[in-house]
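Quick one: the structure is below, questions incoming.
Only one protein chain is missing from this complex, and each of the others stays in its spot.
Letters A, B and C name the chains as they come in the text, with residue numbers starting at 1 for each one.
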Amino acid sequence: MSTRPIPTPALTKKDFVSDQEVRWCPGCGDYAILSQVQKVVPALGIPKEKFVFVSGIGCSSRFPYYMNAYGFHTIHGRAPTIATGIKIANPELSVWVVTGDGDALSIGGNHLIHALRRNMDIKILLFNNRIYGLTKGQYSPTSELGKRTKSTPMGSVDYPLHPLSIALASEATFVARAIDTETKHLAEVIERAARHKGSAFIEIFQNCNIFNDKAFDNFKARDVRANRIVRLEHEKQIRFGADGEKGFRINHCELEVVDVNDGIPESELIVHDEHSRAFVAYMLARMDYPDFPVAIGVLRDVTKPTYEALLDDQVMEARKMRKPDTLQALLESGETWKVG
Amino acid sequence: MSTRPIPTPALTKKDFVSDQEVRWCPGCGDYAILSQVQKVVPALGIPKEKFVFVSGIGCSSRFPYYMNAYGFHTIHGRAPTIATGIKIANPELSVWVVTGDGDALSIGGNHLIHALRRNMDIKILLFNNRIYGLTKGQYSPTSELGKRTKSTPMGSVDYPLHPLSIALASEATFVARAIDTETKHLAEVIERAARHKGSAFIEIFQNCNIFNDKAFDNFKARDVRANRIVRLEHEKQIRFGADGEKGFRINHCELEVVDVNDGIPESELIVHDEHSRAFVAYMLARMDYPDFPVAIGVLRDVTKPTYEALLDDQVMEARKMRKPDTLQALLESGETWKVG
Amino acid sequence: MGKTKTRKRPVETPKEIEGVVIRFAGDSGDGMQLTGTQFSSTSAIAGNDISTLPDFPAEIRAPAGSLPGVSAFQLNFSSVDIMTPGDEPDLLVAMNPAALMTNLPDLQPAGRVIINTDAFTAGNLKKAGYTENPLNDGTLGNYQVIELPITSLNAQALESVDLPKKQVSRSKNFWALGLLYWLFDRSLEPTLRWLEGKFAGNPILIEANSTALLAGHAYAEASEIFASSFKVREAAIEPGTYRKIAGNEAIAVGCVAASILAKRPLVYSSYPITPASEILHYLSHYRHMDIRTVQAEDEIAAMGIVIGASFAGKLAVTGTSGPGLALKAEAINLAVMTELPCVIINIQRAGPSTGLPTKTEQSDLLQALYGRNGESPVAVIAPATPAEGFDCAIEAFRIAVRHMIPVMLLSDGYLANGSEPWRLPDVSCLEPIEVRHPSSDDAEEFLPYARDEKTLARPWGIPGTAGLEHRIGGLEKDVLTGNVNYEPKNHQRMTDLRQEKLDRIADFYDPTEVDGEPEGELLVIGWGGTFGAIRTAARRARKEGLSVSHVHLRHLHPLPKDLGDIIGRFKKVLIPELNMGQLSIVLRARYLVDAVGLNKVEGQPFKVREVHAKMDEMLRSK
Partner (left out) sequence: MGKTKTRKRPVETPKEIEGVVIRFAGDSGDGMQLTGTQFSSTSAIAGNDISTLPDFPAEIRAPAGSLPGVSAFQLNFSSVDIMTPGDEPDLLVAMNPAALMTNLPDLQPAGRVIINTDAFTAGNLKKAGYTENPLNDGTLGNYQVIELPITSLNAQALESVDLPKKQVSRSKNFWALGLLYWLFDRSLEPTLRWLEGKFAGNPILIEANSTALLAGHAYAEASEIFASSFKVREAAIEPGTYRKIAGNEAIAVGCVAASILAKRPLVYSSYPITPASEILHYLSHYRHMDIRTVQAEDEIAAMGIVIGASFAGKLAVTGTSGPGLALKAEAINLAVMTELPCVIINIQRAGPSTGLPTKTEQSDLLQALYGRNGESPVAVIAPATPAEGFDCAIEAFRIAVRHMIPVMLLSDGYLANGSEPWRLPDVSCLEPIEVRHPSSDDAEEFLPYARDEKTLARPWGIPGTAGLEHRIGGLEKDVLTGNVNYEPKNHQRMTDLRQEKLDRIADFYDPTEVDGEPEGELLVIGWGGTFGAIRTAARRARKEGLSVSHVHLRHLHPLPKDLGDIIGRFKKVLIPELNMGQLSIVLRARYLVDAVGLNKVEGQPFKVREVHAKMDEMLRSK
């Protein structure tokens, strides 16, 4: 006899570990992200059977196999569309998309944009390793100009895309960034995304130790990160540096890094506002090392009705105005006449 | 006997009128745009045979048939890829893409983004009528939320995409906006785009009098436009209003409309800088009626090497390092051995 | 210009005739589609059998008076059972020179043509490519010509209506319709009623158009321009409640019915494309039936949304046309691999590439069968008539859900736009579509790829069900668990299973009907929208004593199991198709029968005459 699972039992990380052997390369950043997701989701108060993890194709896209939840390892670049279908069909599900920089921004760029602009209530985790892992090392749309890879022995001539800029320009309501190795912060950001009602996009810097090792070390390495990474916190001044001595100011429409030790009054420093108009977030998103520190955390978090909710509203409204037709009424809904 | 065309004869508008009957609806905004393009291109000093107009599918995409130049009416959404192929194959050609809001931003969104980020030297004219014309009136990705169309009788539940935000986030080096009925300004902007070296993107508000008539009238109508449209000019203060009395200021990271009659010192007003970091342009691009006036003109114009030029450089560099192989050398380029 | 050449003669009582083919032709702005539709509805309501063929321009609004701007609507109405809109019209209404230019060649020898002389201005003649005025140069010598200044006559009639001149001119189609109503002894009632509904908020338009209709009718009566009027009696069609329906509408209604029969909400996701967009438009009106339409960003996304909705347990369907089907191929294959039920509607149009978007063709059959990587079996069915779209939509879902397989529904532009009277089925005869989702009770033994013994369907376990958590995807799956499996033998077994599952769909077919003798000289096999032309031709041939039977295939994949036997009972096989021989390839390969093709790709349906001539030729050449 099978036993009925209790509606919302106290779930633990272990409940979300599937029986499938994890098949990423030893040392891959994907492990850390998997582990954080497995840690965060039990705490959300959502029954296990309501989680659906959808992915495209790529190393990162093997993710759903390792989550003991509903999972769909789809085709390259199309995960947002399948997630959209799932969410429209059943808005009660917690729908997640796991994707790579190639999957999301190369072949799948258009679907990403459209899922975001519709404000579908899906959580999109983009594992950005700035390389094609699964196909063994070609450059990706986030690889830096001049990148030498298997397909670009003389260096790539493609300027990279900036995932956060694209997400913001696509009107995403929740936009954040995290790093595979900053696990605690990563977990916080994932949880924030999970609790956001609407499309949530997280770019996660993920190390591919096989084909693009140490891609983010120039700013995330332990010895430099204090000065090269800035963590955004809502309604707090944006500060970084070993003692939080640095911050930002707007000067002639441009962002400027300032140091309070240089006598800049603290009151002039920008305070982070997750709810502000998209372009402040845009400004912060585009900061890049070495000119600026790299921002992590939640860049934008605003609320507006989701696509599936608006659609449901129409269904409700239509039903209020008109009862469902019976089959007979449906058939007779045109102009009819009788013979015989 | 055929006569040789002289290299760069003094071309006129008439030279670019093809023998094909124009088949847009009477009153369609497309006519005005065609006319301006036909007016601008002869003045560029480029021989006629070097022009190639590429389009996707849509009313707007019939454009190439009407230009007496090389033309390619391709398939829905893919014009940027074909234009890319043409430009890579022959960088000497002047390659134009004519596209609609559906063609460019719905099915073709990804190709648009990638053509722009590569900084392909192609000129993209997006005829934004906020509707699907050719398929007879469904809402498009730029239609406003709640739009009632054939496919959305209860109103659309899609939040619109913002073409200029997408173009800027795609790192386009030239981004501008114009209006079909503001023909002189339209011609100026088209000419600026034509002379820009790199990807140029122009959003042109275009009236579809059949399926979405007067879509832009709330800000472009003669009696309101002074207060609802602002023309951007490089290195000039951004001013609008009947007497140019209004301008902008940055206040707590937000854009603020101010009136010099309210005692705001003119020196505080923002000066437009086409070369500035993308987020100022982003800010201006996103202004929308009724909260703000709508900006037209060149939002961004910066220069960096084009994809095809970088590729050509690699070919040159490779040739410097290594002479082209003869066929014999090519065959023998692996490890060989002799038998017999 | 504008002179009225009417040959007045005393009026007699209506002459009875079996049926008539009329074609209305004019400029896009002349409202010909509306006129045709009204005449069709009125005739259907009058009890005739009808069949229609709209033919509208590729352009949204081609220049007024130009050849590409001509819009036409052909209607066959009859007192006997008819199955096509008719080969050549008996009567042509030409509202301008361009309409005459493009449509006159189709008119029956000695056919009748009604001409709006007001439109025969020098400018319009030039636009139509006439160097001489065809009204004067003998062009019309062999036809019965009725020349009328319709624009002016209509304007006169509407003098008292308070409308600008341009607007007045817009009702001239109703004036012409009134004229024809008199000629064919039709009641004005249905159209008057329709006008009232249509322009409910706009009484001035009701007045204008009603006045025009009545005036045209009165003119025919009073002027005695017609020697007599005609009467087409009620057809001896089956008793029942009828409704005129076009192919796309029938499919849409069928989808809604499937949702009712399955007691499951339906998701329709599509990217607009001619000639499929209307299905999206229709279905978007059914929100109150829990039907969600989603206009996707492209065809791939539409298919992705359908797959997602199916995974989540909804009836899911997408609609497109040829180029869109090509784009969906990769995603359809994901549905094949994950064995999720869904329906893919493809309204074929003339290809390749963009081709002739508004013209009909049957050239996507091989694409439907084989247009995906790997061994990828999907079911394929095709309606024979516009109304059959209803049955096919229901059957498509029934197969999809019963066998857990994607089903392709192949219609075409001719069916999509053509309409016929549809006898409403008895709802009590529509079998429910059985849907079963395993519940948490099944959790212990839940194997996502275990199979039903009879159908080989896998269980449709859906997210939200506690204990059934599982993972699927596009990589080859283990034969029971559905986990990724790279083993050689497993791949062979799964490939075989997917094929066998498809093949078993044929276990559920009714025996194939042979129209005509069950054996004989010539078997004609057709599929899709060519049904009417083939059946009519075959019956005509049989009446002439030829041994011709007709099998029409609704099920194209898998084929009916008895088809081979049937084919074996005939000496010759003919396969008429609006392509270059696609079903021919399938049947020749399968049954090694030397089937002959009758193939045409002109963007137009078969004429009965063409099919009949081919039968004749094949039987005479034996």
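Convention: contacts are C-beta pairs under 8 Å (C-beta built on N, C-alpha and C of every residue); 3 or more make two chains touch, one makes a residue touch a chain.
All of these numbers come straight from a predicted model, not from anything done at the bench.
Interchain touches from the omitted chain, evaluated on the whole complex, reach A, B, C.
Interface note: of A:69, A:89, A:107 or A:302, the residue touching the hidden chain in the full complex is A:107.
From the options C:74, C:318, C:530 or C:579, the residue with contact to the unseen chain in the full assembly is C:579.
From the options C:115, C:350 or C:598, the residue with contact to the unseen chain in the full assembly is C:350. Checked against the hidden chain, the listed residues C:364, C:395 or C:469 yield one contact partner: C:364. One of B:27, B:85, B:146 or B:244 touches the chain omitted from the figure, and that residue is B:85.
Residues of chain B that touch the chain left out of view are 2, 4-5, 18, 20, 47-52, 54, 57, 64-65, 67-75, 78, 80-90, 92-93, 110-111, 114, 311, 314-315, 317-319, 321-328, 330-340. By the touch definition given at the top, chain A reaches the unshown chain through residues 21, 23-26, 57, 59, 75-77, 106-107, 109, 132-136, 138-139, 141, 150-154, 156, 158, 210. Seen from chain C, the chain kept out of the figure touches residues 58, 68, 321-323, 325-327, 329-330, 333-334, 336-338, 348, 350-357, 359, 361, 363-364, 366-367, 369-376, 473-476, 486, 488-489, 491-492, 495, 498-499, 579-580, 584-586, 588-590, 592-594, 600-604.
The criterion applied here is as follows: only the chains that are shown with their structure count from here on.
Contact tally for A-C versus B-C: the pair with more C-beta pairs in contact is A-C.
Averaged Cα coordinates give chain A a centre that lies 30 Å from the centre of chain B. Our note on geometry: chain B versus chain C, Cα centroid distance of 40 Å, whole angstroms. Each of residues 110, 114, 311, 314, 317-318 in chain A touches at least two other chains. In chain C, the residues that touch at least two other chains are 287, 297-298.
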